[in-house]
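Note that one protein chain of the assembly has been removed; the remaining protein chains are unaltered in position.
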Amino acid sequence: MNSKVKHELIYSLVVIAILLAVAVVNINYIDGHKANIAQPENNSTVPANSTIIHVTGYQWAWSFTYANGTTSTDKLYVQAGHNYTLQVQSKDVIHDLLIPSLGLQVYAVPGHPNQVSFEPMKKGSYIFECVEYCGQDHYLMRGYMEVSS
Amino acid sequence: MASNKGGVTFALIIVLLVSVAFGYILTSPTGGGLQPSKNPTKYTQYVNLGADAAGWEYNYNTSLRNPVLNVVSGTKVVFNITEMDGAPHNLYIAYDGKYTSSLFQQLVVDQKSSPKKIEGSTNYQILSTAQITQTIGHKTQGNYPFFKDGIYTYWCSIHYATMVGLLIVNSTSSTSTSFVALHAYHGEGPSHVYNQSTYSTHISNVLVTLERAIKTVE
Partner (left out) sequence: MSTTELLILASVIGSLVAILVFAIYYLAVSKSESMSLTAKEEGYTDSNAYWREQLYGKPRPLSWSIFSYDDAKSIGLRYIFTSILFLFIAGAFGVMMRVSLFDPNPVIIQPIIYNILMTQHATLMIYMFAIGAALGFGYYLLPTQLRLKRDNMGHWSSVAYWLWVLGGTLFVISRSSMRWYLYPPLSLQLLPTGAGTYNWLAIIAMELIFIGVTMAAVIVLKVIFIDRADDIPLSKMPVFAWAIVFTLIMLLSSDEPLMVGLGMLFYDFFNPVFFTTSTSTPLTFAVLFWFWGHPIVYIAVIPYFGLMYDIITRFSKTPVYSYFSGVFSLGLLMILSELVWGHHLLNSGLGIDWVLFFTTASFIVVIPSALTVFNMIGTLWKAEKIRLTTPMLFVINAILDFIVGGVLGVMLANQSVNEVAHGTYFVTGHFHFIFVGLTLGVTMATFYLLYPTFSNGRVYDERLAKWHFYITAFGSMLMSVSWAIGGYLGMPRAVAGYFAQFQVYQDSAIIGGVIIGIGQLVFLYNIAKSWLAHPTTDPYNILEYRTETNQEIGGGE
């Protein structure tokens, strides 16, 4: 074995070791946060203590319907420390709801409702937006999530 | 091009074709078509509306939402718009011809089953998102001269499901004032959150008012 092959092997092993470490972290994350990853809507997989909010994306706004039947447009009202499940659907084209501060992202696909759970921790006002291009006013399909204490 | 002009020719071709492609794309049609007429107007009327995702607030009153505006033809209507909630808004009008409001029908009634935003050739943007801004309390002014009789729809293209109302232009009006707010919605609850059933009642009220208005005109 000449020195070239040796160097190459050592390098590959180091790269593979780093990748393995990151992959294990990633697998752990997915395993521990199953409810926080976008998945097809299924009422039996909603966490027990979670409140369901129905989300509808349409060109070009988000509407949120709460458990008590009220609706808000481009504003999401939640309470800190409570668990919520968004059940997201679309009325026209594919949209994608992103709340960057929570690391929460879920596609709104017509005919394929998705759900994702989250728990806001801190009081405040956070942005959310549509990140899947959906036509003329895609950039205005955004708003604020108001977290009350 | 074996001569020494090859590079210059290529550069010129690039510049020429880039300009053609650029001009072609930048002149794409962007809708519109209801360009304001330049004729002098007889009257001027001021309408104060608060831009709120839950509905246009007449005179900035949160309990008077999406009024039906009645205007005598030949009136320049000046819209005083105040940003109420920090969300992006704009103000469009559309004209569907005399005494029909298919657009209103599509916007308000059908939207629950399948929302479609119809931007035909007969709409006009009076105020853009950039003009209204997202600063709460910001005031802007836009105007449009109404000459043709008929029913116009005014709405915000972003929140068209909630922020939509009618503007009826009528040349035979005998009223001394050229502008009447026929109907306003008496809403409940905090802004941005409206009750679904109250909202349906509101729509049917608007439609009843509309029918009555058409009958008066005829």
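Here are some notes:
We call the chains A and B, going by the order they appear; numbering starts again at 1 in every chain.
Note that contacts are C-beta pairs under 8 Å (C-beta built on N, C-alpha and C of every residue); 3 or more make two chains touch, one makes a residue touch a chain.
Values in this document were obtained by computation on a predicted structure and should not be read as measured data.
One chain of the complex is left out; on subunit B, the residues touching it are 1-2, 4-8, 10-11, 13-15, 17-18, 21-22, 24-26, 28-31, 88, 117, 119, 128-130, 133-134. Although one chain is not drawn, its touching partners on subunit A can still be listed: residues 4-5, 7-8, 11-12, 15-16, 19, 22-23, 25-27, 29-30, 33-34, 36-40, 59, 92-94, 96, 98, 100-101, 103-107, 109-112, 114, 127, 129-140, 142.
Definition applied: only the chains that are shown with their structure count from here on.
Here the CA centre of subunit A is 34 Å from the CA centre of subunit B. Residues of subunit A touching subunit B in their complex: 58-61, 63, 69-75, 77, 91-92, 137, 140-144. Interface of subunit B with subunit A (complex): residues 53-54, 85-88, 114-117, 129, 157-159, 161-162, 189, 192-196.
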